[in-house]
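A single structure is presented below for examination.
Complex shown without one protein chain; remaining protein chains in place.
Presenting chain A:
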Amino acid sequence: MKLDRYFVAGTAVAAVVAGWSGAASAQEVLTAWFTKGFYKGEDDALLAVVDKFQKATGVKVELSLYATEDCVTKSVGAVDAGTPPDVGFCTTYDFRTTGKWAYDGKLEDVSDVIEPLKSEFQPMALSTTFLMNGKAGKKSYYAFPVEQQMMHITYWKDMLEEAGFKEADIPKTWNGYWDFWCDKVQGAMRAKGKRVYGIGHPMGIAASDTFYSFLTFANAYNAKVVDENGKIVLDQPENKKAMVEAVKSYANIFQRGCTPPSSVNWLDPDNNVAFHNRTTVATHNATISIAGKHMDDMNNAALTAEQRATAKKNYEDNIRTAEFPLKADGSKMTNLAAVKTAVIFADAKNKKRAKEFMAFFMKDENLRPFVEGSAGRWVPTTLKGIEAPFWSDGKDPHRAVVYKQYKDGTVPFQFVYNYNFTTVNAENVWAKAVNRVVQDKIPAEQAVDEMIARIKQIAG
């Protein structure tokens, strides 16, 4: 009798839950999770693509937009739970998960979508999506190269002039460049009684800016960490020597007092903050978001006319975006680029439609407005996209520099060749080595030995 009662109660609960959940099963559905754009234009472009796709196919796209960190955290949870969306595009997948998911067989092979489009992409950007699947034992295309980011230098032109220099005075050589900001500009500002630092130099272990910046320095010294098969080559004498020089160069800026002492604890927004409040004259950053903030403000109807005018002056005249100087050996700098990847999950419920959607989304007429909607924060991965007037007409002072950097050539991160480097970066082995030198005062050679040992433990 009691059992009967439990059975009836259980059935009733199940019926309620089933009724609660069973509403939306009539129309075919595609689930997509994206990082929410910083600008309305970015999301509007995405919603327009979704709308067009829905009308063309009759499939309902359930699109969810998340904050950057939430997006990847939620995706990881959903993949682990076996309930991922059909399509995922979070702007930190590349740094955190794409390589590992591909290796673990969590991603759908999308070669059939990519192959017909191959010629449209920048080869380097495309190469970052050709990943190893440990289960299948082969490399294939497991992601879509949607957009990318690069490192840039940003400086206050008016502060440079206040220090008594012109832009033409900025050296092009590696050491000369940093010495200029460090000694000449900072020195001149200090002589005027201003407590200003020449460079906002990210040193914090918890900041992704630090490893992005440091790896740019390593690149400037031609310190190769892995080969294209993912094998660690940092322990080879020439690479190790180059890495020691990179560590010395990076640490040197802090040791000479050219960056705020607090930069050892900086998180990602802090170099932006120090720049905006004019504590630093120059900084390096992984998008043109610093200048972009002033563009936001100059177009923000909620601000006063005076505030908008100040922002416009800053964006158009006072703030400059610049390339990195020449490499230490005098050759042209190639820019480290992080390609933002969209994926279709192996456990997705509607893989067929997901591929159709991504093929549709990656068409130039759909992808370009989405990338351009970010107002320059993200750079195209397609050859047509970068040649669009938005980038190539030279009218915007900041985007014109990004265009030039793109043309100078880009190189990928190590995690493209060996996914374990996502862990190396998350642990920020690079920043730890630099901090061992500046805080624990150990020689750079020893710090690099420790760095190599740890990298081998993680990724060897």
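The rule is simple: contacts are C-beta pairs under 8 Å (C-beta built on N, C-alpha and C of every residue); 3 or more make two chains touch, one makes a residue touch a chain; residues count from 1.
The criterion applied here is as follows: contacts and distances are computed from a predicted model.
Of "Sulfate adenylyltransferase subunit 2", "Cytochrome c oxidase subunit 3", "ABC transporter permease" or "Ethanolamine ammonia-lyase small subunit", only "ABC transporter permease" is the UniProt protein name of the chain excluded from the display. Screening A:K157, A:K241, A:H276 or A:K404 against the full complex identifies A:H276 as the residue touching the chain left out. Remark: the omitted chain is touched by one listed residue; of A:S64, A:S331 or A:Q457 this is A:S64. Seen from chain A, the chain kept out of the figure touches residues 17-18, 20-22, 33, 35-40, 62, 64-70, 73-74, 77-78, 80-83, 209, 268-269, 272-273, 276-277, 285, 289-290, 292-293, 296-297, 300-304, 307, 310-311, 377.
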